[in-house]
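Shown here: the complex without one of its protein chains, the others still in place.
Naming follows writing order (A, B and C), and every chain is counted from residue 1.
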Amino acid sequence: MKVEVKLFAVAKQLAGADTAVVELADASTVADLRAALARTYPPLAPTLASVVFAVNAAYADEQTRLHPHDEIACIPPVSGG
Amino acid sequence: MKVEVKLFAVAKQLAGADTAVVELADASTVADLRAALARTYPPLAPTLASVVFAVNAAYADEQTRLHPHDEIACIPPVSGG
Amino acid sequence: MIEITHEPIDTAALLRAVESNLAGAAVLFLGTTREVTGDRRTRSLVYEAYEAMARQKMAELAEEASRRWPLTGSALVHRLGELGLGEASVAIAVSSPHRCDAFEAGQWLIDTLKEVVPIWKQENWADGTCEWVHPGQPPSPTGGLAESAAGSAPAEPHAEGAHPANPASNES
Partner (left out) sequence: MIEITHEPIDTAALLRAVESNLAGAAVLFLGTTREVTGDRRTRSLVYEAYEAMARQKMAELAEEASRRWPLTGSALVHRLGELGLGEASVAIAVSSPHRCDAFEAGQWLIDTLKEVVPIWKQENWADGTCEWVHPGQPPSPTGGLAESAAGSAPAEPHAEGAHPANPASNES
């Protein structure tokens, strides 16, 4: 399946885009997505160790399974406030 | 010497006046003032145990000596804020 | 900015007074007239002050806070007269480079103001009675004058500004 990942802050800057698109096997997890992003977007690789992911606007862990229509976002360490 | 004492809140209410006037010996202290007020204004007596006095807008203790032109105030427990 | 006023407190003016390019945080505290205390209802509060001394004490508190914390601004305003429900009787604003200091200084300022600044409030209860509030003295269930005059007030000094779990009066 093809998933789109929203990018913010330094991740958006490094990728040069506000969305990343990666091809994943069905029933892939967040861990699989992390690995696929590093392969597909080499400039993102250094920062991926410190990001977390949100699935449908909730923080996800590495085991969370992804589905084709999920809203997925890459969340670098936050610095609001 | 004759001294005027500013009264506030329940002390003003009990005395029915915003100023008390008492006659003191020269070189009297705040302790002497407290005793003189109780004699001169019996309605104030019950509340005098819980008040403190300010002399020239600073909190005074029982040993503070009073002078004829001091600004003296009777300060019941405060409840601002 | 140190002020005693009979007008409604202009909170925007306090925030402007503590603005600074060196500040990363500002904290504004408002003490407001609460309707319900225990099972009693307040209609209004009346505040009275020994004004000259109150202003001086408030200025001393601002100076002391600036010694204790790295503040970039402080402002204290107390209102006097009759206040309706929800109205602010006191406003304190502080600013600082980092937020911890602003929170700590703001809390210290209101706690200490309530201990040392010569200002008094009178509760006008909804049942028509009214009484002066004096921490450390037993609250009167029936209004202030008769009860206080009846004597037996304890020889307790000024209350130490403790946060009362079940205050008998309008006490933030």
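Here, a contact is a pair of C-beta atoms (placed from the backbone, for glycine too) under 8 Å apart; a residue touches a chain by one contact, two chains touch by 3 or more.
What you see is a predicted model; the values in this text were computed from it and never measured.
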Only these shown chains touch the missing one, namely A, C
Against the hidden chain, subunit C presents residues 11-12, 15, 19-36, 85-86, 88, 95, 97-100, 102-103, 106-107, 110, 163, 167, 170-172
Hidden partner sits against subunit A at residues 6, 8-10, 13-14, 43, 45-47, 49-50, 52, 54, 57-59, 73, 75-81
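The rule we apply is simple: only the chains that are shown with their structure count from here on.
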Chain centres from averaged Cα atoms put subunit B and subunit C apart, in whole Å, by 24
Multi-chain contacts in subunit A, i.e. residues touching at least two other chains, fall at none
The positions of subunit C in contact with two or more other chains are none
